[in-house]
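One protein chain is absent from this view; the other protein chains keep their places.
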């Protein structure tokens, strides 16, 4: 992932990849310097992008705070203590930490929440490759929660379904609460796709997001960098940067 | 439905609507004669199209057989005895009886069965308006059965899924056997739609059928008429006419 | 259209259809009174919904203003003078006038404009029945304009395409400016559908709206009524009510 980020960011006109932190064998990339630990980075950087493990993120946070360098964190699974180090850095420098840097995914979720109060019903279909073992996907559960929350805030109640005659259990998908159903499709060939389908009398609105490649994170990280270098502060997720 | 058929068939260049059987108030339609029972029809017709109730179909079958007129039956739910009358008429005249005259639906099912042996996995998403009370839809169950049968005949076995971690029951849909999953979406606004999704490493094939209106039956009935007027014989379904 | 509105609004729990203005033969609908001109309406109404011709709208505007009744206008094609009467009514009572009361269509357009600055490219596919004679659709042109405007405001420039090798003219659709392409599909069976497809490296976002039936206007009109009865003022379009 670090490699994908470095390649993607390096191709942009508005950024320069100055140095790469890697414990493995270096390979030539935009003439960037290779160092083996964050402590060896030059201090005149604008920002550090860290997609490594939680333990390394703490070191990055401390170094960035000490040297006045903005920090973008893509690691997930930090302990509360690890997270507190990252948040503390936000008091000194700009810090953005997000689980998902895909702009399309974030906008999809926002649009779904915005549309939620205006339609009679909504269901989600999420489609992934067949090696994915969990269902429903984490993203679809977050979408469902945001939809339910938006409907609830608007006083929108989903009418009960007509008494169902299910000839095979599971046909109507997973009930994520308030009638929001999630259907999880798993097929080889697929990557990561999600459709939120809204329906009212006479019309439908569908918001679909397709993730083909983790290159999709590059634009979101670039957005986070632009934000983080402008002022100190800790930002969780890129939603509010859009 | 009879009205829709008469209007649709009457607009074709290759057919003329001569008479309509209706117990209710007649209304002008292509200058057709109105009669109140099949026995009052002129005997020089080429074909009778009957989308009425099972009991009436028996009378139509007897009249058509006696008068050498082809018969197209759209009624469903006939008892075995009622059905035997229709089949018997097929010994004297051409008879086609089908539950679904939509050419698109029939082709979709055929293509799904043809593709079934060549893909690693297959799932079905069927989407209907929210007044539909049964799930999965009858059509999707027939599709699943044809897919399973085609895979079985080709010796194709669906690999077991990775042990699933279902956080909400039903996410993976209804298991219609041999790993064929059916997902039933119910939303206001929708009409009747079905997607069969095939997946193998690196690719996907999707066959989608959308039913917007029962006008879609007109072309299938016209096809059945063309077939039935050519020779005696009983044909069940329009699949073999395509 | 008036009939569809009356039926749709009458089925809602939060509204009562009190009277219908119709110059034709009345038919029973929720026990509403039939009158032949707006001047004969009872004056204790909350709102008048007018989907008739521009000339009638002027009479409705004058009557509503004089009697303190809110007005919802669905007519299109008003002359500037006719429109000025409707706007003038807005100084006395709440008035909403819109060409499109479909909430899904309005949200689709809004989401497309919101997403526009964040993606490298965008294209529109609009699909309609084959009796539609104009292409691109009016709706797609409005969408394209809003997308271009949002991109321009954000300083987003669409990169030029690689020099195209078009073997048949028209393959790349209509260029609506700044690289926004519109593809118009016309097929029997279809109703009115539009997809806005956004793409960036590694991901895609698609916003699709399906109009199946003009019942879809009922919810938008209900929303307009709720707004118009609350205070005087003229509102053009339902976008700002959402």
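We call the chains A, B and C, going by the order they appear; numbering starts again at 1 in every chain.
By definition in this document, contacts are C-beta pairs under 8 Å (C-beta built on N, C-alpha and C of every residue); 3 or more make two chains touch, one makes a residue touch a chain.
This structure is a prediction, so every number in the text was calculated from the model and none was measured.
Looking at the complete complex, one finds that the omitted chain is in touch with A, B, C. Residue-wise, the contact with the chain that is not shown comes from C:125, picked out of C:57, C:125 or C:192. The chain that is not drawn here is touched, among residues C:32, C:99 or C:135, by C:135.
The chain omitted from view is touched by exactly one of C:200, C:216 or C:235, namely C:200.
Within the full complex, the residue among C:152, C:184 or C:226 touching the omitted chain is C:184. Residues of chain B in contact with the chain left out of this view: 8, 102-105, 107-108, 110-111, 114-115, 118-119, 198, 200-219, 242.
The missing chain lies against chain A, touching residues 189-191, 210, 212-213, 216.
Residues of chain C that touch the chain left out of the display are 120-123, 125, 127, 130-136, 141, 161-176, 181-190, 197-204.
In the analysis below, only the chains that are shown with their structure count from here on.
Each chain gets a centre from its C-alpha atoms; the one nearest the centre of all protein C-alpha atoms is C. Copies chain A and chain C of the same chain sequence form an interface built mainly from equivalent positions, shared numbers / all numbers used being over half. Comparing the CA-atom centres of all chains against that of chain B, the greatest distance is found for A. Centroid to centroid, with C-alpha atoms defining each point, chain A and chain B lie 45 Å apart. Each chain gets one centre point, the mean of its Cα atoms, and the points for chain B and chain C are 37 Å apart. Per-chain CA centroids place chain A at a distance of 34 Å from chain C.
Contacts with at least two other chains are made by residues 210, 212-213, 216 of chain C.
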